[in-house]
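Note that one protein chain is taken out, while the other chains of the complex remain in position.
Moving on, here comes subunit A:
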Amino acid sequence: METIPSSPALALTGVAKHFGDVRAVDGLSLTAAAGGAIALLGPNGAGKSTTVSLLLGLARPTAGTVRVLGGTPEQAVAQGRVGAMLQQGELMPELTIGELVGFVRGLYPRPLPLSEILDLADLGSLVKRRAKGLSGGQAQRVRFALAVAGAPDLLVLDEPTAAMDVESRRRFWDGMRAYAAGGRTVLFATHYLEEADQNADRVLVIARGRLAADGTPAEIKATAGGRLVTFRLGDQPAAGLDALPGVTSVEIRDGVARLRTDDAALTTAALYRGTTLEVHDLEVSGGHLEDAFLALTRES
């Protein structure tokens, strides 16, 4: 690839965006070198979409500066160096997928070959279909195709898998990783920790419009306190639960025990074999983001 990482893909300095009294983004600073996949992880209302809008020049910051690929967002967009998949974006219903992709492709100075776009977005069979009547997941794939069509140096995806089923998701992330592997930068917003974990080289966690954590997926998960084992304890004594292997904290509420653990398998095994408790309704949940947030934002 001819992309030379001379300037950072993204550089935000003290960025704030207020809508009246609502501080959607509230003092966000971060830098990301070019290349690789970056997840913008946060719960609904954390400021992800606003951050995306600021990066794309669709919104202007109340304070601070946003630089994209060494220039303003507007410049980067005008030069065709940015592609984006927004959360809402209806397609023109009367046009075929091929026409839509061909049109957007033609707007960029150095687009990808049409066959490669259709491949990446898994759209081969839909080229002649009109946008009207596509399923939610199919429409998402078309919007992904529109986003990558211009071979942008920076690809921004806002909750890209929202309407997709499991199989579509898998293919979608394959496409995204193939795209990022070419030395380009991909930034995607998500509220699923698993998506960030499996598809990003770096995770930026934002909460309440601020950067709550920044690191590799492994680092973030460690900060978030691993996984959660819950079961119905009833009237049985809770003594000894905190001594089980892997457990880092214990919480009993309304007869339900919540064990935070570094190793769910070890903890669960020990719970059955190493105690005489009757374990009902056992559930192991994998590092829920809401939990991660409690852990990540508790200190700040």
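The definition used in the following text is that a contact is a pair of C-beta atoms (placed from the backbone, for glycine too) under 8 Å apart; a residue touches a chain by one contact, two chains touch by 3 or more; residues count from 1.
Going forward, contacts and distances are computed from a predicted model.
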The complex's invisible chain, by UniProt name, from "ABC transporter permease", "FAD-dependent oxidoreductase", "Alpha/beta hydrolase" or "Glutamyl-tRNA(Gln) amidotransferase subunit A": "ABC transporter permease"
Candidate in contact with the missing chain, chosen from A:G137, A:G150 or A:G175: A:G150
Candidates A:P8, A:G27, A:P43 or A:G57 - the one touching the absent chain: A:G57
Hidden-chain contact residue, picked from the options A:T13, A:Q79, A:T230 or A:T275: A:Q79
Those residues of subunit A which, in the complete complex, touch the missing chain: 19, 56-60, 77-80, 82-84, 86, 88-95, 99, 103-104, 106-109, 143, 146, 150
